[in-house]
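Just one protein chain is left out here, and the rest sit where they should.
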Amino acid sequence: MKKILNNPENYVPELLEGLLAAHPDRLKSAAGDVHCIVRADSPIEGKVGIVTGGGSGHLPVFLGYVGRGLLDGCAVGDVFASPTIDQMYNVTKAVHGGAGVLHLFGNYGGDVMNFAAAADQANMEDDIQVETVLVAEDVASAPPDKAANRRGVAGMIYAFKIAGARAEEKASLAEVKAAAEHALANTRSMGVALTPCIVPQVGKPTFTLGEGEMEIGMGIHGEPGTARTPLQTADDIVDQLIEKLMGDMDLSNSEITIMINSLGATPLEELYIMYRHALEVFKSSNTTVYRPYIGRFATSMEMTGASITVMKLDAELKRLLDQPANSPFFEHTQYA
Amino acid sequence: MKKILNNPENYVPELLEGLLAAHPDRLKSAAGDVHCIVRADSPIEGKVGIVTGGGSGHLPVFLGYVGRGLLDGCAVGDVFASPTIDQMYNVTKAVHGGAGVLHLFGNYGGDVMNFAAAADQANMEDDIQVETVLVAEDVASAPPDKAANRRGVAGMIYAFKIAGARAEEKASLAEVKAAAEHALANTRSMGVALTPCIVPQVGKPTFTLGEGEMEIGMGIHGEPGTARTPLQTADDIVDQLIEKLMGDMDLSNSEITIMINSLGATPLEELYIMYRHALEVFKSSNTTVYRPYIGRFATSMEMTGASITVMKLDAELKRLLDQPANSPFFEHTQYA
Amino acid sequence: MAVKITYVQTVDLLGGVADAMIASKDELTTLDAALGDGDLGRTVDRGFTAIKTTLASADEFDSDLGKLLFKAGKTFADAAASSFGALLGTAFMKGGMALKGSAEADGLAIVTALQTALDALMERGKAKLGDKTMLDALYPAIEAMRTQLSADDLTLTALLRAGADAAEAGAQQTQNMQSQIGRASWQGERSVGHIDPGARAVALMLDAAARHSQTFDAA
Partner (left out) sequence: MAVKITYVQTVDLLGGVADAMIASKDELTTLDAALGDGDLGRTVDRGFTAIKTTLASADEFDSDLGKLLFKAGKTFADAAASSFGALLGTAFMKGGMALKGSAEADGLAIVTALQTALDALMERGKAKLGDKTMLDALYPAIEAMRTQLSADDLTLTALLRAGADAAEAGAQQTQNMQSQIGRASWQGERSVGHIDPGARAVALMLDAAARHSQTFDAA
């Protein structure tokens, strides 16, 4: 867990400067603040703007999904920390094309409170209509009866994709919000962590795991999971994750899309080993997989581990999932 | 450095099974062997087939570049080990569309000898014309006067892209070979490693680095580099890598494309910090950057570290670089 | 002599609180690591360092306590935009609004400002008493201070001490509670037995204020 960086305090501004310099055709900053990332073609007249935000250290989450068919803007915080109200407000204002703005982000206290204040400000000062949808799909973080308390993890990408596709069709704010909620109602995630990561300014691991240990259900900032066990095989891990997901949402006899996501250091090779077994498991419940996503979609820097996200599909979700999308981190051409 | 796997001996076949199951629209196996990966639409009549091969553990390298506008097939070896002659031969045969086959792969002894035998066999048994181009662009691995001895690292992706685009235009075998050679003549790479990785069947790190150490110039299997030093800042690392690259090939007053590549665990955030400083360095030599590639293109599982590859552009390389390409790991839509 | 704090004393007191909180950052990090993500020390460090910058330019606010506190809150929230930062920032800003235009505050004004801050904090955070949050320290502190207001010979120190002690008692009480909101709620039953870090931070702030105010009362 060694890092390539300069002064840790400049980690985020430096990476954002590099990122803006790398993708000037697709991204720009708003309000003269590199923490406010918006599409280069923002604002888009008549299109609902979709804004997310959250801490750094999760690339491609969050700002990596700012792009065509996806999000319009992202407020970027320090590593694992919320962006400020001003940043959220500035992004909201910069992407507003007259059709309102959807705040779509993970259920983390700081973000929730700051986005609420930013929405108030955008409404008060600029008459921008703002709706909010929280991503809260990590089944390990709270039982079903407290589902609203859950944290948001990789499932947010399905919400970004579905809402983004709907917004691109120039749907109304209510329709885009409904699309995001529809996606999330059908989305569940759960992960496993094998080793921690280091927040640059802190310089030591956020948690510790013994040499032969893993933690099922751990969150992307090292929030504790449901069980700490000896390191298990890929097949056993997949069994447990899918069992927990299926216990929360019935997937039998359904078509789903699945995301097998590395938390950072876990290589793609191992994700495919997991996917292989996921298919074996799904066979017994007559669950079929459409368009699997296998890779690094929501990370915690160099954390070792993986998460599985499923979204149960219907005709509308499938249609929207298939729309093209394009960001520097997520290219989605028409399928087949 | 913990792994999500089952029996280590099944690491490669299991990941390949998962991969083939995930991307049946774009990939298939040849000769009933999952180690022989070819485009789903192979063979393509009248198109030169481009074949690569090498050990596993480097995803997206090698098989990740089998796709439209890229490669036609890949023979996949065990982790960090050469594929067999049979596998290379079978892939060669499966992608042959009547226009000959280019073997384009990294300069590693086992691969070189086995590909030579496979080429002989394809020529003897099936009358397939095979040409060979070795990728050998890692400036840390040998001095300029022994440049042919150098190993091949991430620069191979530029060769895949350029040769692949040329082949897609139905150019002749000689022309495709020339395009690959032209790309490689203008390509140089060098990397730095911060922590090792573990070969699953071995179970312990391939090399060791002290807590505060790094190694400049290390190869992707842990081959020793040019200097082991205390961990340096991102800016200092970039300074040294670019100085070495520029010492081998003059980049001043030129347009280049650059690839900042993570060896695995190093997060994207840090690559952008590196890119930011690379631009600062290039400013003084009047080197301009076109289309940067920043991400994980050639990895060593969970190794920490990064490499920088540059390709000096001319009109033809730029034209071919811009052509669309599409594999499950590398989507390349038309620019802007 | 009625309890009173002047603008200059407030600047001085806040400086003392800031220093004390920055010195407590490791303890708060440890508490937050047990229940949450272990960043509370950093939040407090950054937030109160930012407040000290505001205090350094205390001349710019026309001796208006409201403006000073509002700016301090905004600065805190911007510097440390976490849950605690957002909430404490809101508390300072709204509490400041209750003191707008005043160059000094008496006991009632202090308690009213705190109550306004608490209301804002509950509105913003949507937590209830007993959810195991900073509310569970701040609420009893305000109640205890309100009770003190009718006491004879009340000093600023005595007023703040009553709040600090009640806050500390409230913070200790959180050990028996299960977190119902925020990051710590993801711990479920495992949250029982740990002190809520935000509650402890409130208790530390009031304790530092009470200790610092002794210099005024002695003068």
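We just call them A, B and C in the order they show up, numbering each chain from 1.
Basically, a contact is a pair of C-beta atoms (placed from the backbone, for glycine too) under 8 Å apart; a residue touches a chain by one contact, two chains touch by 3 or more.
Small disclaimer: the values here were computed from a predicted structure and weren't measured.
Trainee: In the complete complex, the chain left out here touches which of the visible ones?
Mentor: Answer for the hidden chain's contacts among shown chains: B.
Trainee: Touching the absent chain in the whole complex: find that residue among B:A142, B:A178 or B:V289.
Mentor: In the complete complex, the chain left out is touched by residue B:A142.
Trainee: Of B:R166, B:H221 or B:K312, which sits in contact with the chain we cannot see?
Mentor: If we include the chain that is not displayed, B:H221 is the one touching it.
Trainee: Can you work out which residue in B:S82, B:T287 or B:T304 touches the chain that's missing from view?
Mentor: B:S82
Trainee: List every residue of chain B that touches the chain not included in the displayed model.
Mentor: Chain B touches the chain not shown through residues 77, 80-86, 108-110, 113-114, 116-117, 141-143, 146, 149-151, 199, 201-202, 206-207, 219, 221-224.
Operating definition for what follows: only the chains that are shown with their structure count from here on.
Trainee: So that we know how the chains sit together, what is the shape of their touch graph: line, ring, star, complete or other?
Mentor: line
Trainee: In terms of CA centroid distance, which chain is the most far removed from chain B?
Mentor: Measuring from the centre of chain B, the most distant chain centre belongs to C.
Trainee: Just the number, please: Cα centre separation of chain B and chain C in whole Å.
Mentor: 57
Trainee: Which integer distance in Å separates the CA centroid of chain A from that of chain C?
Mentor: One centre to the other, that is 34 Å.
Trainee: Find every residue in chain C that makes contact with two or more other chains and list them.
Mentor: Answer for chain C, listing residues that touch two or more other chains: there are none.
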